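Below is a slice of the complex: some chains, not all, each in place.
In this document, chain identifiers A and B correspond to the written order of the chains, with residue numbering beginning at 1 in each.
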Amino acid sequence: MEKIYQASTAEGAIDFINMYDLEEAAKEVIPKGGYGYISSGAGDIFTYQENERAFNHKLIIPHVLRDVELPVTKTDFEGEELTAPIIMAPVAAHGLANVAAERASAKGVARFGTIYTASSYASCTLKEIREAGGAEAPQWFQFYMSKDDGINRDILAMAKRNGAKAIVLTADATVGGNRETDRRNGFTFPLAMPIVQAYQSGIGQTMDAVYGSSKQKLSSKDVEFIASYSDLPVYVKGVQSEEDVERSLGSGASGIWVSNHGGRQLDGGPAAFDSLQYVAEAVAGRAPIVFDSGVRRGQHIFKALASGADLVAIGRPAIYGLALGGSTGVQQVFDFFKKELEMVMQLAGTQTVNDIKKIALRENRYL
Amino acid sequence: MEKIYQASTAEGAIDFINMYDLEEAAKEVIPKGGYGYISSGAGDIFTYQENERAFNHKLIIPHVLRDVELPVTKTDFEGEELTAPIIMAPVAAHGLANVAAERASAKGVARFGTIYTASSYASCTLKEIREAGGAEAPQWFQFYMSKDDGINRDILAMAKRNGAKAIVLTADATVGGNRETDRRNGFTFPLAMPIVQAYQSGIGQTMDAVYGSSKQKLSSKDVEFIASYSDLPVYVKGVQSEEDVERSLGSGASGIWVSNHGGRQLDGGPAAFDSLQYVAEAVAGRAPIVFDSGVRRGQHIFKALASGADLVAIGRPAIYGLALGGSTGVQQVFDFFKKELEMVMQLAGTQTVNDIKKIALRENRYL
């Protein structure tokens, strides 16, 4: 492990063709331990790899003569007007990628004009994140609960005070996955976690220790508690099955977040995109669906929206943009996805995001 | 980008075993930017690669004791007698491959004895292309529309004047795909586009700019307009679904052209060959079907014909022949496909092209 962790201080426009380029470049500027932590998956990385491969399980049929021009990605979501149905996923410790940390990413996302989801394990305080985004920017708060309910109440109160419009309960990480890259690198967190400092020391801890300090025994009661105490919409993150849809909605969740934590938790499970169809069928319009895990292209976003997602969240690519270009880099990443999405919309004959939702993808029979 | 673009001046017989050889050799003589433009696909080149792989999704059963000898590829198509059901696909800017440009390719195709489809973005005028092919040679005109209907009328009139027997409306390229090779090469068009000079400057433009100058908002009305104004059969190119078959035929199209633009437009979509079966079932004999995208072997042509295509169009391979051997090279490429097709016909027990159409391919269950 690096003695002193020296993250990038970059801020400004970056040059890239696609997200694979960006990842390659980011690997050069993020210290090894941090890069390993951010980029790697669990176990045999089967599920991590499936996340990207799975988008080829469904095919977009180019539709012609649809009278489409300059497709519109703008989206009204629960009263917010978003530049596109693309939001920032919660990612721990942005400070690993850039010293400006969440201050920069929240600013970039706000300039793009979409929802920013702040992680409990952020390197900044919620106040700093709030101020970086600006008062108008929609922010959600991702919650890793403490074992102590008093602390949980304090954190929720703090999130509310800082303008959080929804609470995202990450439910698929009650222990850390077998992230072997971190073990090989001897990675321990070099940064503090100010939001959860009441129960989590942060600096010098392994991921296993970090997850060990938070609450394992999550249940429906936690959803009920968060919803009633915060009076905010609760999204349960990590849902991949019909049963968990019912369990979540039945506990008072307002939204479902389909994710497998970017392939970092349970290896040997399905690609998140493959689970999306099960979840969307089960939700059947009762609640909004957010999707993440494996998104690297505009066509991936299109396919997720056509498969039932209302919003698509971006994780690692935004962090690579952050490492290379600070707030500007983050904004460019969102611009990239918007631009590719527009291209796909044009070629698929869809003028609006609502048009995408009515599209039927073709099952790929040849795999 | 090359300062001065120096295309090949080759003319004469070339030596090759198959189309992969030809592509390798062409890469050596076509300037890098031009080769990148011609050869590359969109995005992750998934669809580009699927185009070739897809032919293995269906299998030709060798049929024996069928009393076949010297199979006949000659084809009557809408009153034209063609040497084989293999035609020239519209490809932009043949001048990138050979200074003789479309003059050479039209001549080679005419000598082989089949339909030549001239691209709107040709490096020569329609008059030059017409003269190169000769008055008897059947030529079609591929149309990228202007946003200005007056210009569109002028171009259609010019096509008619130069003997076009059909108009091919390319409908799957209302914006350019994410062709990253061009961006990496910093490719801009080094050549003029005389046919569309009224709305398209050509020289020095990126592909995105070129597509941006043409009409995005294509609809059924454009098919109706072209059909009524030109009084020529209209083929809608880029059709891959039942819906688009109905939309096209319902708008007055006379033929359907199944294509995904050689995998250069929407990545994440199906192989064109896989779409062919959907289209053929929907068309159900109401109109002729042209097929292109991924053809590199006589067996591919056989499979397309057996799957419902009436004509199979060749793009990149002909351009590689053009680069290496001018008009002679182009003709040799068509001869190659004809010869391989004859071999397959013999081994599959089919004496004529009509026999091929009655053949049932076997679904490959093991993929």
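As a convention for this text, contacts are C-beta pairs under 8 Å (C-beta built on N, C-alpha and C of every residue); 3 or more make two chains touch, one makes a residue touch a chain.
Note that this is a predicted model, so its numbers are computed, not measured.
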| item | value |
| --- | --- |
| Overall copies of the shared sequence [whole complex; 2 in view] | 4 |
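Throughout what follows, only the chains that are shown with their structure count from here on.
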| item | value |
| --- | --- |
| Rotation angle superposing subunit A onto its copy subunit B by C-alpha atoms, nearest 5 degrees | 90 |
| Residues of subunit B touching subunit A in the complex | 43-44, 46, 50, 53-54, 57, 171-172, 174-178, 180, 183-184, 216-220, 222-223, 236, 238-241, 243-244, 247-248, 251, 260, 265-271, 274-275, 367 |
| Subunit A to subunit B touching residues, read off their complex | 17-18, 55-56, 59-70, 297-300, 302-303, 340, 343-344, 346-348, 362, 364-367 |
